[in-house]
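Working notes, structure below.
Note that one protein chain of the assembly has been removed; the remaining protein chains are unaltered in position.
When the chains are written out, they are named A and B in that same order, and each has its own residue count from 1.
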Amino acid sequence: MDFSPSREWREINARYRLESSMCERCGRIYYPPRDLCPVCRRKSIGAMKTITLPRRGEIVTYSVIHAAPLKGFEGRTPYIVAIVDLGGVRIQTLLTDCEPDEIEIGDEVEAVFRRIREDGERGVIHYGTIFRPVRMPKTSVHAH
Amino acid sequence: MRKVAIIGVGMTKFGELWDKSLRQLLVESGLEALEDASEKRTLRGKDIEAAYIGNMSAGLFNEQEHLAAMLADYTGMTEGNRPATKVEAACASGGVALYNAYLAVASGRYNIVAVCGLEKMTDLLSGSVTDALVSAADREYEAFYGVTFPSLYAMMARRHMHDYGTTLEQLALVAVKNHRNGYYNPKAQFRRLITVEDVYRSPVIADPLRLLHCSPVSDGAATIILADAKTAKKYTDRLVYILACAQASDTLGLYNRKDLTTMESVVSASKVAYETARLKPKDIDFVEAHDCFTIAEIMAYEDLGFCEKGRGGKMIEEGLTEIDGEIPFNPSGGLKAKGHPVGATGVAQAVEVVLQLREEAEQRQVKGAKIGMSHNIGGTGSTAVVTIYGRDV
Partner (left out) sequence: MANTVGIVGYGSYIPRYRLKVEDIAKANRADGKAIISSLGVYEKSVPNYNEDTITIATEAARNAVEYAGIDPKEIGAIYVGSESHPYAVKPSAVTVGEAIGAAPWFTAADLEFACKAGTAGIQACIGLVAADIIKYGMSIGADTAQSKPGDALEYTASAGGAAYIIGRAEPIAVFEKNLTVSYTTDTPDFWRRERSRYPEHGGRFTGSEAYFKHVINAARRMMELLGRRPDDYDYLVLHMPNCKFPLRASKILGFKLEQIRPSLEVVKNIGNTYSGSSLLGLARVLDGFAEPGDHILMVSYGSGAGSDAFSLEVTDKIEEKRGRTKRVDDYIQDKIYIDYVTYLNHTGVIIK
């Protein structure tokens, strides 16, 4: 199916900058942003403040997709999908720049801006924030 | 509220039914249900006052919407221009259709109502099936990142293993058990025994889940006929009553759950169902559970109250949910072996419960079953329907 670019375009604040909504009444934070706090409901109208989530967090759980990938991800198997915790807010994301066997629940991850998918070879490229393990560099710069 | 009975059940074979169309499946299961209900007097199509059809996504699977009209048209309900309604709640569509039909009869609005569950998934190529199914998740904030349904349940499984020490063997045992039960179900998609080794040898789909942890892509339909107790007795004496039917919701996205290893919707729906039926888990004789992936059945043991949170793996390991165990789960073979035409599943579960309670389940019969339960899940637990059935009121 062909979609208007507007469908992904309207999500870019949340995807590019991890913008989310904080209900100023109860302090709960929602990602993606919401216009209404489902806890405070009507009282939250006009009290949903835009904040950005921390760019570091930890892996809550993950799965490595080896087969039956989603359309647009066919050439990328195995790829790693994960839920990460960013200062108490959990989001669904992809893990990148790592091998499946080097990650564990609880590992620290950092945000990176990446291309997520594209509408075919001629269509719009959709970008977003995903995560990669924070690695402690072990090797030194080449002493040539 | 009036007492509601199931007077007739029908179901097509589940599987890759290449030669059957949506409408053929619908008519086949419907006719079987009508025949089944016509024990003392013939139940005619025009006796049915309203119909509900559970279907997840014929729009995506078959490019056909407006299935309620198709149902009315092809089953003869247009005579009298009776109302038909399509209900969608992802893989819980069948269960939610049942819930709505139950309310329609219990409230007194109608005396006889048909509930159909239907899905024809093999018209799409497999890559597109994955994509259609993931519409049950959060498209813009889950599927956008390449998430598939196996991977969502795999993430629950990994967390369950991490938090409670659930093992890959325990997960595999669920598939082994359900294939063993399905072997005796003539309508099951897979009538093939498998071993734990077979599960380990099957290809990885979404680690830690392998192919044999996953329910298949299936075609199929199931229909049940509901009636109030008084009307019901005019048609048949093989009555099965709905003692309770409860539906509950949770967040659309898995990532928004506080606890990834508990389906709050199931906990909540089952609590209401137990209270309504004035029963406890120990009173239930067997369960038809939504084992779309093996981890889902283990979580169902816990969330339905048959064991403490985290003990689910032990339950399968100790054989408690085998067909001759303390609380048999999925005597039909479950979604795993019987097949999972998503919108049909919730209704097909009711069909199996009825057959069991009528002691018509032949070689897979749970001995002495008097109270049965079904557990139908939509998405990652965003919707849950828990129903309790009994032979006696």
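Simple rule for what comes next: contacts are C-beta pairs under 8 Å (C-beta built on N, C-alpha and C of every residue); 3 or more make two chains touch, one makes a residue touch a chain.
Being a predicted model, the structure only gives us computed values, none of them experimental.
Chemist: If you put the missing chain back into the full complex, which of the shown chains would it touch?
Modeler: Hidden chain, whole complex, touched shown chains: A.
Chemist: Which one, A:12, A:26 or A:45, makes contact with the chain that was left out?
Modeler: Residue touching the chain left out of view: A:12.
Chemist: Can you name the residues of chain A that touch the chain not displayed here?
Modeler: Those residues of chain A that touch the unshown chain are 12-13, 16-17, 74-76, 96-99, 112-116, 125, 127, 130, 132, 135, 137-142, 144.
Following the convention adopted for this analysis, only the chains that are shown with their structure count from here on.
Chemist: Measuring from the mean C-alpha position of chain A to the mean C-alpha position of chain B, what distance in angstrom results?
Modeler: Inter-chain centre distance comes to 33 Å.
Chemist: Give every residue of chain A touching chain B within the complex, in rising order.
Modeler: 8, 11, 14-15, 31-32, 60-74, 76, 78-79, 81-83, 90-94, 100, 105, 116-117, 126, 128, 130
Chemist: In their shared complex, at which residues does chain B touch chain A?
Modeler: 126-128, 130-131, 134, 138, 140-148, 150-152, 154-156, 158-159, 162, 203-209, 211, 253-256, 260
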